[in-house]
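To start, the structure itself, in structure tokens.
Left out: one protein chain. Kept in place: all the others.
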Amino acid sequence: MINKTFTKDMRETWMYGILGFLVFLLVWQAACVFTNFGKIFPTPKVSLAAFLQAFVEPIGRHTLLGHISISLRRVLIGYTLSSITGIIIGLLMGYSKLAHAIIYPIFCIIRPIPGIAWIPLAILWIGIGEPTIHFIIFMGGFSQMVMNTMDGAQHVDTELVGVAKVLGAKENQIFRKIVLPSSIPYIFTGLQTSLSTSWMAVLAAEMITAREGAGWLIIAGMQTGRIENNVIGMIAIGLVGLILATLLRNAERRLCRWTVRSR
Amino acid sequence: MKEKTKYIIISIVSLISFILLWDLVSKSGIISAKKLPAPSKLFETFIYKLGNKNPDGNTLPIHIWTSLKEALIGFFFGIVIGVPLGISMAWFKKFDKFFSPLFDLIKPIPPVGWVPIMITFFGIGIMSKVSVIFIASFIPAVINSYSGIKQTREVHKWVSQTFGASNRQVLFTIAIPSAGPMIFTGARVALNGSWVSLVAAELIASTKGLGYMIQTARLVGRIDVVFVGVLVIGVFGAAMMEGLSFLERKLVKGGRRS
Partner (left out) sequence: MPNEKVVVQNLTKSYGDLLVLDDISFSVKESEFFVIVGPTGCGKTTFLNSLTKIIDINNGSILLDGEAVDPRKQNLAYILQEYSALPWLNVEQNIAYGLKIKGYEKSVIEERVEEAIKMVNLENYRHYYPSELSASMLQRVVIARAFATKPDLLLMDEPYGQLDLNLKYKLEDELLSLWQQTGTTVIFITHNIEEAVYLSDRILVMTNKPTKVKTELINDLPRPRNVASRQFVELRNEVTDLIKWW
């Protein structure tokens, strides 16, 4: 009985899912055929063909995979740097009231500025090139990383710290054995949100200052009037975003099994 | 209490010394004023830009107004369409099954990724920006109202059903109010995303707005104007978030639950 209802539900899920997708494709196709939309926008079939072709035929300097891996390398550098500094500063501010009093007011000036808004400043400071893009990605993820880590370090169970003190634990033991582990779920939340903003920041940076990468791909598609490149780029960007998010979620499940918070 | 005052004083001292240090570094030429204008210079530029159209063709208030208008229109439509869609997807199974796969498809594309396509469709006017911001706020609005409704506690539904509530009454008197805090979390994410994507869209292509202002100032090498623009972007972003928090306190009763 249970099995039967289960499979029926699954079947419905697939049916409606495919139906929804078909309706989407149909609307897309119809819009291309019957309206002006078709003059600027490729049909689903053309888009798919272009997508597959982009794996072998270069657009600009690289193939699709080449552009994606360039963007990913940039994200990896900027994101790693912003995560490390963000976690350190966040822990510091969450754990030490003195550090909080000193750093927080200055941090508050930077915090509400979107990473993307740093683009013009970064170009003036560093010039056009890889370091600028890394800097922009860094700024994109940094504030969220600090905020989440700080939140975690501040929400440490005070009873636990009290018990540890009674048992004679030293400051640095408390920090390593209690504060750090209990901040980890928050740090992971920070890592997830900051990864998705980093991914967004690299696109924006590449649209404005780069000659290759996923962001360049879609902006070049627009500038040269080859919208199919734009569509290909979006599909690829979406897929990569999905893969990155899934990877991190799995990492979190594995690393903090004791406290995977429901979201 | 005394401890608290101590830390407040430390904070103030820290902030003042930061600004003084900045001023010193810039004025003494350790870092050239072309890279780091002094705070006093930024203040002058700010006052100047309030009424002057140089170097980008519009005064600061006009840029601010343009950006705010675009961000808030897009945000408004994103919420007004996204929240009911999220609620319906969570409440009506068939709706969910129909829309979920499509939604999963567009969800991972960062809003900035939509900028070129929207410009192709709508040109560089207000429509392209509003539609990018619409997407930026629509997605978190759907996700959060969806999971807010899904997290409705069974016991609350039972209470309502036992009093004889219809399906509709359960939705409106139990599920939606209990999703309130989550919906607001979604709105906060949405607002943040709107502001970020707006700046990006204006940087890439526009003729007005704060993003355009800093981009143009960059091209003509007016770093002071860039600085002022960046700070103004930060201030207005923070102010809008505060406004939303205020609205939440007014609308969501009984404290945060999640």
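When the chains are written out, they are named A and B in that same order, and each has its own residue count from 1.
Methods note: a contact is a pair of C-beta atoms (placed from the backbone, for glycine too) under 8 Å apart; a residue touches a chain by one contact, two chains touch by 3 or more.
All values derive from a computational prediction rather than experimental measurement.
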Candidates B:G180, B:G193 or B:G209 - the one touching the absent chain: B:G180
Residue numbers in chain B that touch the chain omitted from display: 153, 155-156, 158-166, 169, 173-174, 177-178, 180, 252-255, 257
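One rule holds in what follows: only the chains that are shown with their structure count from here on.
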Whole-Å separation of chain centres (CA-atom averages), chain A against chain B: 17
Complex interface listing, chain B residues touching chain A: 7-8, 10-12, 14-15, 18, 35, 94, 97-102, 104-117, 119-121, 147, 195-196, 199-200, 203-204, 211, 214-215, 217-218, 221, 223, 226-227, 229-231, 233-235, 237-238, 241
Chain A residues within the chain B interface of the complex: 12-13, 15-21, 24, 40-41, 97-98, 100-106, 109-121, 123-125, 196-197, 199-200, 203-204, 207-208, 215, 218-219, 221-222, 227, 230-231, 233-234, 237-242, 245, 263
